[in-house]
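Some chains have been omitted; the remaining ones sit where they do in the full complex.
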Amino acid sequence: MSHNTFGHLFRVTTFGESHGPALGCVVDGCPPLIPLDAADIQAELDRRRPGQSRFTTQRREPDEVRILSGVFTDERSGRQVTTGTPIALLIENVDQRSKDYGEIRETYRPGHADYTYDAKYCIRDYRGGGRSSARETAARVAAGAIARRILPGIAIRGAVVKIGPHEVDRSRWDWDEVDRNPLFCPDARTAELWAEYLDGIRKDGSSIGAVVEVVAEGVPVGLGAPVYGKLDADLAAALMSINAVKGVEIGDGFAAAELRGEENADEMRPGNSGAPVFLSNHAGGILGGISTGQPIVARFAVKPTSSILKPRATINRAGEAADIVTKGRHDPCVGIRAVPVGEAMLACVLADHYLRHRGQVGERAPG
Amino acid sequence: MSHNTFGHLFRVTTFGESHGPALGCVVDGCPPLIPLDAADIQAELDRRRPGQSRFTTQRREPDEVRILSGVFTDERSGRQVTTGTPIALLIENVDQRSKDYGEIRETYRPGHADYTYDAKYCIRDYRGGGRSSARETAARVAAGAIARRILPGIAIRGAVVKIGPHEVDRSRWDWDEVDRNPLFCPDARTAELWAEYLDGIRKDGSSIGAVVEVVAEGVPVGLGAPVYGKLDADLAAALMSINAVKGVEIGDGFAAAELRGEENADEMRPGNSGAPVFLSNHAGGILGGISTGQPIVARFAVKPTSSILKPRATINRAGEAADIVTKGRHDPCVGIRAVPVGEAMLACVLADHYLRHRGQVGERAPG
């Protein structure tokens, strides 16, 4: 992960600010002959798009994506496919309304990157957070849509599992439910509870944190490059790089600190297919930085949106004391729209490791 | 982070297995004229060295480090200093006793990387876990000792903050205490409790998880390279890459999911030095991936040692069911010796970002 690029063989570079003319990405190293057209990517973008419910920012962005390069018609199938060359994706910003942000021009919003960008670069694009805006994550989702297509037989899904103090009830977990409510909640009853809770938060002019879980099923054993390119290390970086994320865990994560060795180590039994059957998945599908063949399970904590209507003490660019109230259009719980972003990052990391493994070891069957 | 190398300008490459002839690292990109001799590195290695108390493995390794390259006498000072060229460090393995591991030659230990390495590479060095052994972390500590010396005015410290269900009492936190007990515990009373608790675990032939906290004070504002080279993203990868780590959090971490916006966003007030004073540090010293000037605070969860005396169900290389008891010398709580390793990784990440920031922005004062 280097500045605005991540990945080794499947490499994603993103660009663009919240209120600039456009944002986008270049996806390099994609295998050729992968069927890909704009609609494939658009479907993923639409899941992250703002303004779709009262629980997300009311900014209206169509987030319409154009493919600028890297695809061509395959004469054999008549389909548009990747050519192996860099795929550039462009999303124009439409609903910029930058006057909303005039008030933060001189004053740093607590919890935002306003102060740190200015201190680092001595210049910042104050319109909507500029480069530090969560709007950048649209480009990640677009890249993730490509990553998904090169992972044969791998299903990547995500859900919100906690909002404020309210955790999902795992006994009622239903993946299909995630797409039926605007909160990416896998349990219909919890979704109702959250909706009510969030209405209170929103009316209060406040915001709240959340925890998101992402899962990849069908990952073959053997992905990961020890010891610094471990699959979980790359995944930790990828998820921590998402705006507002403050923690990442794999499998049991922090709960593993309370386990004894005999509780934690997943036992194995011979399976029918040659691969072992694991009797549990405390490891979250990764041992020694390498995938075990079990589902990869990761969670990340998202802090509450820092833009709130409550007045907060801060300073301005001149270093003077000031108070600030952040008006404008904001997500009361930015963790909600982080679900497709987390899925996208997981997809990109897996795609990269899938290619890296194939590079080092070839295509022979594992074990 | 790419295979066995991490860092961009301050780059660390490690090599070596638990029971091979030697392990070590190459540190590349170090600034010149940094005073450095083997004793500087040895002091850090001695903090991680096994066999120093009944709470760590009884393997006796002197972990004596040799500097093979990258240093020379500075005629001005008469001191040995870095030359700007790669610094190779070598640690010979002495107490290998590999016969202890004969029993795991054919059988995969649950919770270890035995199965995944074998499935990925179709070959593994079964002696003590080979490359996946925590012994590799000696090389990280050695590299971290160099990293510390190039960070002017930055103090990096760590402590165990939780073992099993027992958390440290933060009201009694005393950094000086950390070096006085063999558990890296910042609170003498908790240290006693943990010692007793661990004796029980050890006698039981079991093991237990832990949480480690690492803190960097004196970090200047402005370190970090958004948006994929964020300071916290690189830190998450660095800490997650440590053996047995299953979770990483920055500042409030997962607790931030339960906070409201007005609780979480650290307020600012004008400070005397030109830099702001923050009224809290929920952010753990990082906003938008860039250091704020506050202490950087990170925690990581370490799972219990997987080598235990309790019999566990597993399979062998032939895919047949087997039971395994892991004899040999093991840490009952591998989280303890992870403290100097976590500090080293934090030091290396900061050193890298210190140089990267200087490269992009130069040496002007921030803000």
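Just so it is clear, A and B label the chains in written order, and each chain counts residues from 1 on its own.
The criterion applied here is as follows: a residue touches a chain if its C-beta (ideal position, glycine included) is under 8 Å from a C-beta of that chain, and two chains touch if they have at least 3 such contacts.
Note that the structure is a prediction, hence the values are computed from the model and not measured.
Here 2 copies of the chain are placed, and the complete complex recorded in this file has 4 of them.
We take it that only the chains that are shown with their structure count from here on.
Inter-chain centre distance (chain A to chain B, centres taken as mean C-alpha positions): 26 Å. Chain B meets chain A in the complex at residues 1-6, 8, 14, 108-113, 115-122, 131-132, 136, 162-165, 201, 206-211, 221-222, 224-230, 232-241, 243, 246-270, 274, 276, 279, 282-284, 287-293, 301-308, 310, 312-315, 319-321, 335, 357, 361, 364, 366-367.
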